[in-house]
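Have a look at the structure below, then the notes.
Removed: one protein chain of the complex. Kept in place: all other protein chains.
Residue numbering begins at 1 within each chain, and the chains themselves are lettered A and B in the order written.
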Amino acid sequence: MSNSVNISVETTCENQIREIAYDGTELYQPPPTLSESLAKCAARIDFSKTSLEDLKKEEKSAAAAEEDAKDANIFQESLWPWDAVRNKLKDAYTEICVLSDVISIAKDKRYLVLDPLLEDSDDTKPIVQVYTRKKAISQAAQVLLSGAERLRNAHSELRNPNVKDFHIELLRLRQNWRLKKVSNGAIIGDLSYRTAGSKFGMSGTFEVAKAEDVLDEETTTSNANSSGGNTPNTQISTNNGIQPNGSSSLRVIVPAELQGVAYIKVITQKDQEDLCTAQVNLMGHGPNITAQVGVWQKTLEFAQNVLFCKELFAQLAREAIQLQAPIPHVVIGNQIRATLLPNIQLIISLCHSTSFDSNQPAPINDHDHVLEHSLHQLLREVHYKNSHHPFPHPASAPLGPSKKRMIAGPTAADRDSLLEMTKTQTILEQIIAQAQHIFMRKRTQYVLDTLARDVKDPQIVSHWNAMNSPTMSCVKINIVTHGYDAFGRTSLVIHVKERSLKCICRDGRVMRLSYEPQELRDLILCQINSHQISCLVSLARCMAWTVLSNSNHLGIGKVEPLGNASSCLLASPNSDRMIAVQIRCDPQIDVKVYIARSPRQDFFPTPLVPEKFWENLGGNFKEVRFDKIEGKSFLNKMEFLMASLTSNTA
Amino acid sequence: MGVTVLQPYPMPEGKSGAYIIDHLGKRLLSLGATHAGQFLVDCETFISTPQHGTPTRAVHVLHNSECPASTFSIIDNGTGKQVALVADNIFDLLMLKMTNTFTSKKQTKIESRGARFEYGDFVIKLGSVTMMEHFKGVLVEIEYKPCITLSYCWEMIREMLQGFLSINVGKEYPSYFTTQTIMNAMGQQQLHKQNDIYEPMDTIKQYLEQFTNYRKHVQMHSAMGGTVGPVMMNTVVGMGRP
């Protein structure tokens, strides 16, 4: 501290108190006259300092010397008795002259160069100086001491394994979660999806604290929860009063409503029997960073999952109430029931448990990853749409309307397309549509598979498109007879939608079927019918038989909109044999084959039909026991039959 | 959006407009068409304040309830050139900013309003035209939705007009679609409108053509009374027919 501290000391009042009376009145000394005060002032001057010896020290300051000179002028005109004063002043004057010479030399810089010297403290008032130094040193000591105290604290914390990496953990936490420090020093984090576009009202704030600080208060609630085995989060381990064995020094406090585990269970139910279930449980998704970061990561992920599930369920429940469905959706407690198709229900329930026994819920066999993913995705999509709006072009255009709405004015969009723009599908509608589709697809698969199993001849091959949308998939069906592929192949495409099927046949016919599986079954059977007949026709041509007639819709039996029994009439190359085939498909495929020959063998002239040539008319058709004919398939048998009939005539 | 043809319905003597509309509506319903809401096409004309040296310009602002987000406007600069514009509805407010230059002719505000019918791919609109609350006539609008070029579906529309509405329509294309000669930067050009892709603006232009005819009719009547100004005569420019 090179600077001295200036302290001004002055009397409190102008005049000195001479006496204080008993009544407290203060009697002042009369103010000194001018001469008196001058004498006093002169007496105060300490000339010892200005003596020649001391002046050596004073030389550096020309200004000070000049002041002295000014003073000297005052004293010159004063009393002669102060001779000593005058002499001293005279000395001072001499000194000044010398000084002025020195300065002029120094200014010239030819003979003398002045360099600044390290300033020596000029202790005019040593007592004050000592006092200020003492004070300053004590302040510095205090700073050092408090620093040392903090270091010592930090050092002792370092020795403690639980808290040694609090700040590192905090850093890691900060890398993955939104944190901020509030005024009272607490650290508050936010695990809500609000920054990702969520508009859910529930707050997702959590508090960050050091592990040991809150040990005591937590023990009160510890008894409620049992330990979660090998994967406890920080909270549980501290809850039980067990020192977290090297797990984490950082603790997150999650609000009570976000604690525990939640998941959304989706069950498709047919008459109380579960068809498929899905569980939305986001835990275990994404890269597992729990290993590198603290166990609080798990706590926060669980809590965030709870929040997400709650938002999803709240949204679904709101939509379920608002939607005007033909069969109203039912919301009871944590469950939403919606009817997909007659007798088939979709049940979405929110399961939230705070006890950690349900951490590993009973495994569900029919876990449907698709529905699980869809629900998850749908809410994320809503979030995304909330935060991602299209930018207008040109830039001056208003912000907000969709791209379609922006061009609606100038392109003169009509009423219908404008109405279309205002429509949006709710999450519930979409998930119902998806569930319906999944159900329809399964049903279609089932019908096709059982048909393919039951009907050996011809073979039914179905190809499912691997790429499909959540509400539409496509299957191509080929009907072929083994060994006779070249004669014909019937193919049709079925679009499986949400509540209906659309079948496109090769001839371009489009049929729309309802969700009833029987309709699809009938259609396929009819297709088999016409396949058999058309193959038979081409086989007959191949074997030089003549096709006399064929019909795909005989109109006998039950009248079906898609077609019913079909038939075919064939004649041998030299027209002496005929084969009639009838195939029915209600309810099973039933083949009947009749043969006739002309001239008939059993023609006997009668009085009514006397002439012989009537025998060429052909006779009664006799049914062939078709199941006894050799051959693997219908066409195979027919080939044998035709071949044998041809060779007979030869 | 398909092709639309606008046809004025000839008014038989001694029949009121309401009777005709009612009659046509009943006929459509009995033939199997379904009633599908209402429609409105209105037209307001703004005339520029006469300034020396410039011809009087007219801005026709039209709305079609079929395109509720759009305002159609056609400017007629008095020398036969027309520029059409489709804009957002806010264009109406912008027009009000120009009231010093373009003033609205309130007495020529005209509209066609009525019922809308659907029959398969056809949309039929029976509009009664009113100007200043006075009935002027009946306009039948017929739209064939699946097609966008008149030449491909004119016969069908014509049959519809004749068969359903018993309006006698000639074989040739309606006057609006017939070949036009226009002057532009490329010189004289022939346009075969019946082969062009139909746009919503074409409907509006047909309406403007008909509305202009109705107005002209009024003016001829009032001209006999001797109260017409020269301004309207300028604006009544035919829609570029040869």
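Operating definition for what follows: contacts are C-beta pairs under 8 Å (C-beta built on N, C-alpha and C of every residue); 3 or more make two chains touch, one makes a residue touch a chain.
Simple rule for what comes next: contacts and distances are computed from a predicted model.
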UniProt names the one chain left off this complex as which of "Eukaryotic translation initiation factor 3 subunit I", "Mediator of RNA polymerase II transcription subunit 18", "Vacuolar protein sorting-associated protein 26C" or "NADH-ubiquinone oxidoreductase chain 1"? "Mediator of RNA polymerase II transcription subunit 18"
Please pick, from B:Ser16, B:Thr34 or B:Thr49, the residue that touches the omitted chain in the full complex. B:Thr49
Of B:Thr4, B:Thr45, B:Ser73 or B:Thr130, the residue touching the omitted chain is B:Ser73
Only one of B:Arg27, B:Lys81 or B:His192 touches the unshown chain, namely B:Lys81
Considering the complete complex, of B:Met1, B:Ile21 or B:Val59, the missing chain is touched by B:Val59
Per the touch definition above, residue among B:Phe91, B:Tyr119 or B:Tyr152 touching the missing chain: B:Phe91
Could you please point out the chain B residues that touch the chain left off the display? 37-40, 42, 48-49, 51, 54, 57, 59, 63, 65, 68, 71, 73, 75, 77, 81, 83-94, 97-98, 100-102, 111, 113
Touching residues of chain A against the unshown chain: what are they? 387-389, 391, 393-400, 406-407, 409-411
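Just so we're on the same page, only the chains that are shown with their structure count from here on.
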Note which residues of chain A are touching chain B in the complex, please. 405, 408-415, 418
Okay, in this complex, where on chain B does chain A touch? 1, 64-72, 86-89, 199-201
